[in-house]
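A single protein chain has been omitted; all remaining protein chains appear in their positions.
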Amino acid sequence: MTESEIRLAMARAVEEVRLKNPLAPSITNTVTQDFVANAQLAIGGSAAMLYLADECEEMAKIAPAFYINMGTAMPFYAETLPRTAQALYENKKPWVLDPVGIGLSGVRMECLRKLKNFKPSIVRGNASEIIALAKFWELIEDNGGQVRGVDSTEKVSSAKEAAIALAKFTGGAVAVSGEEDLVTDGEKEIICAGGSILFTKITGSGCALGGVMAIYLTAASPFIAALTATTIFNLAGTKAAAQTEAPASFKVNFLDSLYELNAEEVSENFRAVGSFENMFKLSLPSF
Amino acid sequence: MTESEIRLAMARAVEEVRLKNPLAPSITNTVTQDFVANAQLAIGGSAAMLYLADECEEMAKIAPAFYINMGTAMPFYAETLPRTAQALYENKKPWVLDPVGIGLSGVRMECLRKLKNFKPSIVRGNASEIIALAKFWELIEDNGGQVRGVDSTEKVSSAKEAAIALAKFTGGAVAVSGEEDLVTDGEKEIICAGGSILFTKITGSGCALGGVMAIYLTAASPFIAALTATTIFNLAGTKAAAQTEAPASFKVNFLDSLYELNAEEVSENFRAVGSFENMFKLSLPSF
Partner (left out) sequence: MTESEIRLAMARAVEEVRLKNPLAPSITNTVTQDFVANAQLAIGGSAAMLYLADECEEMAKIAPAFYINMGTAMPFYAETLPRTAQALYENKKPWVLDPVGIGLSGVRMECLRKLKNFKPSIVRGNASEIIALAKFWELIEDNGGQVRGVDSTEKVSSAKEAAIALAKFTGGAVAVSGEEDLVTDGEKEIICAGGSILFTKITGSGCALGGVMAIYLTAASPFIAALTATTIFNLAGTKAAAQTEAPASFKVNFLDSLYELNAEEVSENFRAVGSFENMFKLSLPSF
């Protein structure tokens, strides 16, 4: 895939979503559902959050893509998550997994163990989470480090091996979020710059990114969907941060910018600026 | 009821709520609770969201009105929803039903079947949901169409028969939300214009509208409460859309406008501009 093919596919994904308003239902944490849904709507998609196993199974059959975020697990997730992921897998529906909270015991890890069989099309997380998942699924060696809580203690670059191993295992893509973001399909690796430090001062930007990837999965391959979502988030974040230096107004500006960015702006701002071990560099202009 | 009587009753509802800060508790989906509560507070009401059957039953006895929204059903809704609706019915308390998600199987439909006996004072939904509910409760013929998800696939006008049938059955009012909105008590039908296309680009404006209807039920009949809530939403939406073209700042402006509109502005903007099969037209000025 050449750089211009990637750019074209990204533009198509942005455009198709704006035209068709596709639905990607979510099982996602209660803290950031409003942000996830509003980000999905802002790029042109539709949102529906669900908890019940039978409803999720049914939706897995009829919806074109799905988002599963492990945050704020409740007791009934033990039933809902594996049944939903299995229905998605059996119906060949693409889905995004955000393993937030990995490392905490209980229902969450039991679910994550089962989800391995139902290969998510995109795994999205911070570096700590991606490393922890690759270890937990026994795709890389476990050297004893641990992740706890929701914030990363690792740099994005440190998750490169884990991300590639996960992508090779699922046959999909992996997106590692951080100061710079890594998107890989196990073969190609792309570093995405841009965004804003203010993303770390509002809750849920990672969750919203995962939800937006699920929307783009209705119109593109896992690799392109992950790349498109990451790029539009970084662009909207850069644009929002140019208008304010405080987090709540940043969030308003960010969602407004997500809504305003068009296919051309997103695809034009993708640019390979060199290659290093198969790695493209995505450089973003400042607004 | 003449047009000027309607206008007077609307003004009284807006004023009484601003004076008395009445509480309408809610069982409502986890995605939009923040928006529902803030909309209820913005018009002068009080908010409390609950999940437990015994707490909801207790609140049904002491609160003057209640809001039940079916979105994001959880396993324990199977107990909570019917017991709450029964307590409301037995204590003659007015309540709003938003049948969002109707058509999905499971706990949701089992609950909706039972809720028929406890006649909601207002049913609020988009055209698809109102048609689906009238069919599910066997009030109109089921010609085989189906609704799935949370967004309407039907025009408001197509739900007229279903809305009238529901209102006649409950003895209350029905509000169908869309590009134009239909409010009926089974006899009178009023079309409300205004609002903004941006309502479809933020999550929860329908839920918030249902919550606000429940607040106005503490100060007016179901028909007037539905009409007042619809009118103040359309006015605030029109006003907000005049200030911005993007969804997140629209939401902030919309809630601010809900807070600022007074009884006179709401009632003055109600105007019957003709009659067609009992139908009034509510025309709204642009800001």
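A and B label the chains in the order they appear, each numbered from 1.
Everything that follows uses one rule, which is that a residue touches a chain if its C-beta (ideal position, glycine included) is under 8 Å from a C-beta of that chain, and two chains touch if they have at least 3 such contacts.
Because the structure is a prediction, the values reported are computed rather than measured.
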*Hidden-chain contact residue, picked from the options A:L23, A:A48 or A:A73*: A:A73
*Pick from B:M10, B:L23, B:A65 or B:A263: which residue touches the chain that isn't shown?*
B:L23
*Check each of A:L112, A:A175 or A:V252 against the chain that is not shown and name the one that touches it.*
A:V252
*Which of these, B:A47, B:V100 or B:L227, touches the one chain of the complex that we don't see?*
B:A47
*Using the touch rule from the top, list residues of chain A that touch the missing partner.*
29-32, 34-35, 71-75, 101, 104-108, 148-151, 200-204, 244, 246-249, 252
_Under the stated touch rule, tell me which residues of chain B contact the chain that is not displayed._
21, 23, 25, 30, 33-34, 37-38, 41-42, 46-52, 54-55, 58-59, 62-63, 74, 76, 251-257, 259-260
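As a convention for this text, only the chains that are shown with their structure count from here on.
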*Mind checking the centre-to-centre distance between chain A and chain B? Centres are C-alpha means, answer in whole Å.*
34
